[in-house]
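Everything on this sheet refers to the single structure shown next.
Note that one protein chain is taken out, while the other chains of the complex remain in position.
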Amino acid sequence: MNVRFGVIGTGAIGREHIKRISQTLAGAEVVAVTDVNQAAAQQAIENFNLDANVYPDDKALIAAKDVDAILVSSWGPAHEESVLAGIEAGKYIFCEKPLATTAEGARRIVDAEMKYGKRLVQVGFMRRYDHGYVKLKEAIDANEIGEPLMIRCAHRNPTVPETYSTDMAITDTLIHEIDVLHWLVDDDYASVQVMYPRKTKHALSHLRDPQIVMIETKGGISITAEIFVNCQYGYDIQCEVIGEEGIVKLPEFSNIVTRKSGKLSQDILMDWKDRFLDAYDAEIQDFIDSIRKNGAPQGPTSWDGYVASVTAAACVKAQESGVTEPIELDERPAFYDEGARKNEVSA
Amino acid sequence: MNVRFGVIGTGAIGREHIKRISQTLAGAEVVAVTDVNQAAAQQAIENFNLDANVYPDDKALIAAKDVDAILVSSWGPAHEESVLAGIEAGKYIFCEKPLATTAEGARRIVDAEMKYGKRLVQVGFMRRYDHGYVKLKEAIDANEIGEPLMIRCAHRNPTVPETYSTDMAITDTLIHEIDVLHWLVDDDYASVQVMYPRKTKHALSHLRDPQIVMIETKGGISITAEIFVNCQYGYDIQCEVIGEEGIVKLPEFSNIVTRKSGKLSQDILMDWKDRFLDAYDAEIQDFIDSIRKNGAPQGPTSWDGYVASVTAAACVKAQESGVTEPIELDERPAFYDEGARKNEVSA
Amino acid sequence: MNVRFGVIGTGAIGREHIKRISQTLAGAEVVAVTDVNQAAAQQAIENFNLDANVYPDDKALIAAKDVDAILVSSWGPAHEESVLAGIEAGKYIFCEKPLATTAEGARRIVDAEMKYGKRLVQVGFMRRYDHGYVKLKEAIDANEIGEPLMIRCAHRNPTVPETYSTDMAITDTLIHEIDVLHWLVDDDYASVQVMYPRKTKHALSHLRDPQIVMIETKGGISITAEIFVNCQYGYDIQCEVIGEEGIVKLPEFSNIVTRKSGKLSQDILMDWKDRFLDAYDAEIQDFIDSIRKNGAPQGPTSWDGYVASVTAAACVKAQESGVTEPIELDERPAFYDEGARKNEVSA
Partner (left out) sequence: MNVRFGVIGTGAIGREHIKRISQTLAGAEVVAVTDVNQAAAQQAIENFNLDANVYPDDKALIAAKDVDAILVSSWGPAHEESVLAGIEAGKYIFCEKPLATTAEGARRIVDAEMKYGKRLVQVGFMRRYDHGYVKLKEAIDANEIGEPLMIRCAHRNPTVPETYSTDMAITDTLIHEIDVLHWLVDDDYASVQVMYPRKTKHALSHLRDPQIVMIETKGGISITAEIFVNCQYGYDIQCEVIGEEGIVKLPEFSNIVTRKSGKLSQDILMDWKDRFLDAYDAEIQDFIDSIRKNGAPQGPTSWDGYVASVTAAACVKAQESGVTEPIELDERPAFYDEGARKNEVSA
């Protein structure tokens, strides 16, 4: 049987996911939509030619009998309430990041899910499904580079809109590195320090850009993460893990090689949406397949959402304080150990 | 509505496609299967948990009311008859290569399709859906390298089974280059010459390996194609188009970069099945989408199948004669001009 | 006329330079040698078939009429005295790093040279003559990447001998980055912080390895320098400058590309001596040519030696304190402005 989705929030990302589920992936369909803007919800049905109902709000949609799973792609502050309602109704939940806007909110979801007694929630951290990151993890897990000692990464955007603020460098941008890196090396974060290099003239006055975030894990791994969101030249994601016996690094985004006008060159992506297209497909397909096969999602958990929230909050604090801030996580409940073990996805 | 497939031939490739349609792609389902080995057909239904019927032969399957499209993945000599029957029944047809084992057979299919009056057939030349080749074509069509003058390509396999014969270097291996290259430069083949370099000790006594095939197009482009199917080191597809103002080249297959033991390295694929996975998905998804949207496939046509057959036959003749052989194609019917124009797929 | 060299110190590096001057470079010869081990000095004459005299000590060698230039390649603590004696005698001086083992010592040399009134001294910082670094500087100076904001570099050795101590990571290893980076971006260092990632099991108990040194320049550039001297896999020098509009990066050390056994690979150097061979030749040839043409060296100055000494001392302090330490340089005398301007070498 197809997994029947109810989509909460039909903005840009919601529409991307509706298109994905109805036109690209196997084993699922969209049967319900809602949005604070009802007309937008109706429009989505028409645009994607869905056989679906519009609901007045998330609660009504969640209550619908034919909805097996909800996809939460509303604006961030609304996520927590929808997810908690979904858990209470025992529906599967795919929630876009952030799981909640506060660490406390994320913790409430964790507790609700544990109380329900079964994994229902997957958070939209798609990088774990990217071919390159999966290969990095395989190499590290196979001990090909020995124990990881350092990670160097960079997250660069050509430009950002005027609404982008200094803390969003953490909560919107670095948040992906925050999720994927602890998964990659199977370690917990311990502390963070933020440095501000000379500011680029291409950043608006209210924005510190670039930033360097130095995170240390409990195992002693030093992570150096550059965030540079007005780099002009392209959208560029770099990640390199330096181990005791070797180094593994993400490939450049694959593109044809040109020789022309005295240059040997490859195009760099300009639009972030193109970088993880395959990973977006894969995360939702895995969510669908896991539900159909195992009755539970196996991707990033509520606990991963909680880890991201706590870590992001500490990073924002370090942005402001200028000194090293601790990252204080609760102990991971045994409930999520299983989830963690199942977390490995194949390329 | 889903496109309902009937699959003719449930061997290795047939099973791959059944899995793809039922578990990976959107908008289609498998409702009918047949195989000369009825048990194998039944087994496929069980393995992939299909809601499908087994039919005694291709004719019965094609006649089934609930079959919208047939997927021909039986052994090569059986293709022509199934395709002709499919056309007569007005069913959509996705036919694995070869469309027919002779140029005459392919021409019969072309004529039958024209008589039917509407495009029904797509041939399984998946490379046109590979991201790298699509980008090469975009660059060439955008005149980024000027007029193409030469193409250098290589098709290398680590090893081949004992049953692999010298002519299969053309009919099973080079056949993919034969299809993709004329599409890439929008030109027709004119003549071919085959050279045999020193034979590798890793080839069995009955096999000439490697081979170099030199093809000239009507527009004067020189194609140098190396076929080397016991190269030991990996499965490697290279293609480089040299134009009046520049060169474009396929990327290496994307993989993480490792520094270890004095080497900076990337893995090369060993298994050909991994190389075009995305392209296999994309060709069938495009077949499904085109049928649903336009009521006709837009991928490689019967005419392309005919071109491949004629060209392969001339190459085999050149293998034997040692001299330059003409490649004599009929004039392309206007019927396929439209198909040709529609042929462009987006990345 | 040839530049006639007197070589002080005929150990490994001294012998390399003797060989270089007598067998590889143009316009110079070795006419005098001395070493604390007189037999070694004599041996060098025989090995390289020199027409040269052995002197009992540096003072006697410096006093020799036929010595135009001295090359100081004795052990570090002896450098200062030889250089000061050379300046007093008005001889040209090529001094291997360090110019002096203390910042005060380096300053004394600076003062002596200014008092003498003419540039005589070149310090053996060969990286400024490396083709890659020269190209980086050209690109930065030509404003190809806009204002530099960050530098990421790595200095990795496969292993180090037992005598290698934690502070030598600065004074022997990072010292080359210290020199080349301020030259590259034409900026002065302001402060430094040292972090210790998880220690590799391949380092002996007395050694912290790897280390991350974060240096900030007066202009606000953030430099992240990894030192990892037991990385096992090879000798690897990385440097990447991130500017407001783009990034430039050192090339990998050039080597043939191999496809074999499922790997696409290039050899990485294992021996540091191979990495800068051309640069060693170029620095001495430039020293010779500048003297012959302009009557003064134009390479790294005494002031650069002083900058390196002060900076290295601050880095060692930061290694011990764990906090950010200031790098307090005297103001650069106008005397060295000219030197700085002349400093640009062509590729």
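Chains here go by letter, A, B and C, matching the order in which they are written, and residues are numbered from 1 within each.
Definition applied: contacts are C-beta pairs under 8 Å (C-beta built on N, C-alpha and C of every residue); 3 or more make two chains touch, one makes a residue touch a chain.
These figures come from a predicted structure and were not determined experimentally.
Participant: Pick from B:228, B:280 or B:303: which residue touches the chain that isn't shown?
Facilitator: That would be B:228, which touches the missing chain.
Participant: Which of C:25, C:121, C:190 or C:291 touches the chain that is not shown?
Facilitator: Of the candidates C:25, C:121, C:190 or C:291, C:25 is in touch with the missing chain.
Participant: Considering the whole complex, which of B:149, B:168 or B:296 touches the chain not shown?
Facilitator: B:149
Participant: If I consider the whole complex, including the chain that's not displayed, which of B:56, B:77, B:90 or B:220 touches that chain?
Facilitator: B:220
Participant: On subunit A, where is the contact patch with the chain that was removed from view?
Facilitator: Looking at subunit A, the ones touching the missing chain are residues 232-234, 236, 252, 259-268, 270.
Participant: List every residue of subunit B that touches the chain not included in the displayed model.
Facilitator: Residues touching the hidden chain, for subunit B, are 146-147, 149-150, 152, 195, 197-202, 210, 212, 214, 216, 219-222, 224, 226, 228, 231-233, 242, 244-247.
Participant: Suppose we count only contacts with the excluded chain; which residues of subunit C make the list?
Facilitator: 22-27, 131-132, 135-136, 139, 144-145, 245-251, 253-261, 266, 278, 285, 289
Here is the rule we use: only the chains that are shown with their structure count from here on.
Participant: What is the identifier of the chain with the smallest separation between its Cα mean and the overall Cα mean?
Facilitator: A
Participant: How many angstrom lie between the CA centroids of subunit B and subunit C, rounded to a whole number?
Facilitator: Centre-to-centre distance between subunit B and subunit C: 58 Å.
Participant: Using the touch definition from the top, which residues of subunit B touch two or more other chains?
Facilitator: Each of 259-261, 266 in subunit B touches at least two other chains.
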